[in-house]
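Read the structure below first, then the notes.
Note that one protein chain of the assembly has been removed; the remaining protein chains are unaltered in position.
Moving on to chain A:
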Amino acid sequence: MAQIQKSNSKLVTQHYLGETIENRTIYYLQISQPSDKTKKIVWMDCGIHAREWISPAFCQWFVKEILQNYDSDPKIRKFLQNLDFYILPVLNIDGYIYSWETARLWRKKRSPHMNGTCYGTDLNRNFNSSWGTLGVSYNCSSEIFCGTGPESEPETRAVVQLIERKKSDILCYLTIHSYGQYILTPYGSTTEPPSNNDELVHVAQTAAAALTEKYGTSYEVGSTSSILYSNSGSSRDWAHMIGIPFSYTFELRDKGTYGFVLPADQIQPTCEETMLAVTAIIDYVDQKYFPGGAMMLTSGSLGLSLCLTAVLTLIVP
């Protein structure tokens, strides 16, 4: 991440989010076009669940695509006029490392309980969204152990603190998981639809259609509680409940043939198609909150700064 910041220092800054239970530092990347405007925010986190390796891969791909194509893609420059991207490549760092080094199918984080006889809270059951009510276990040995209380885990608190602080500026909360091929809308903790359900579903369907265009991969769209299962304490539910309008969970490839152990030759195609879905959502959010031809100004000001640079070059011996 430091390297990304170094080679793209005009656009990217690395920020401290918090610490994991094993004292590893959690960083997020902020992609922001320099400007004196206050921007709205699109947040994306990956790697809440350790074994879902395609998830951190996608966050990295997203960052790479934005930075690599910034100069050549006018759509990206348009997004960045009014939107900042906050990307958290791996939230559950301890669990992720554990899945690489010790147990490939580990899901939770590595917090010790009961004198170190049992490990791990499921971070995606630990948020304060009807915490501890549905689709959870109070037993540490379960994969869906919701922790000792809402936000009991430092990783959860780190995310909550930042998002709470910036919530009036955050338009879109995306959290990336695998597997299943779903774009999931709120809620998991209730079958009551969110206030903006029709719009949420419509945008997700547009995103899923854009994704399918690439390689024919089909995604299902719907609320977690209606097409998957009930669960409380998810980060996506919490984000929507505190007022972030466009909150989605992505479950990436595949549908169980490989499941968590998606082979390497599917990493790039998965990332490419998912990119189309995510940009469709960002595009909608951008058009909705910043309609109009802001594009023209950019070309103009770019032209102006190029002129200035040329003039300065001539003047300076």
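Quick notes on this structure:
As a working rule, a contact is a pair of C-beta atoms (placed from the backbone, for glycine too) under 8 Å apart; a residue touches a chain by one contact, two chains touch by 3 or more; residues count from 1.
Following the convention adopted for this analysis, contacts and distances are computed from a predicted model.
Of the candidates "GPI-anchor transamidase component GPAA1", "Latexin", "Sister chromatid cohesion protein DCC1" or "60S ribosomal protein L27", the chain left out of this view carries the UniProt protein name "Latexin". Only one residue from A:Thr25, A:Asn69, A:Ser141 or A:Thr191 touches the chain missing from this view: A:Ser141.
For chain A, the residues in touch with the chain missing from this view are 104-105, 107, 122, 135, 137, 141-144, 180, 229, 255-264, 266.
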